[in-house]
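All protein chains but one are shown at their positions in the complex.
Take a look at chain A:
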């Protein structure tokens, strides 16, 4: 089985994107939000999304500047352009939010996600899993005679594809981090 036999999906970024097709007029945007790392800030952001009926495809958060107590939240969301604008404005007016950058609007940026993928198989399947992992630049970080744990740091689409490849080869479980993203070039986001 090769990646080329997989069904092409909706995204222009990948020939084999398996994400569900977005409804017409909906867009997928990646927002980078710099916030005070104060208690409840994540609940506030998530509450905004659930309370107003916005979508979250993925959300990551961690402190990025220990000295000034700043965290960066990276949110991948979908909606009509009007809803995306609202999300931007709603985030921006929150008191602990320092700034919101819509990376999708700004253009050239890098998105990465990390996944740990556990595969259990023997014989031909085991060999094939290892070969595919190599092709997809996944690293083996744990191994037993009957299993592997692969680590893959890629775009979400490519991780989707890797997981699909592993499915017939003994996929057991997956843990994903969600997307982290920055702008290309030397300019900072804020």
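As a convention for this text, a contact is a pair of C-beta atoms (placed from the backbone, for glycine too) under 8 Å apart; a residue touches a chain by one contact, two chains touch by 3 or more; residues count from 1.
One rule holds for everything that comes next: contacts and distances are computed from a predicted model.
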Protein name (UniProt record) of the chain left out of view, among "Acetolactate synthase", "Acetyl-coenzyme A carboxylase carboxyl transferase subunit beta", "Polar amino acid transport system permease protein" or "Succinate dehydrogenase hydrophobic membrane anchor subunit": "Acetolactate synthase"
Hidden-chain contact residue, picked from the options A:44, A:125 or A:176: A:44
Contact residue for the chain not shown (choose from A:86, A:104 or A:177): A:86
Interface with the unshown chain - residue positions in chain A: 36, 39-40, 43-44, 47, 51, 82, 85-86, 89-90, 92-96, 98
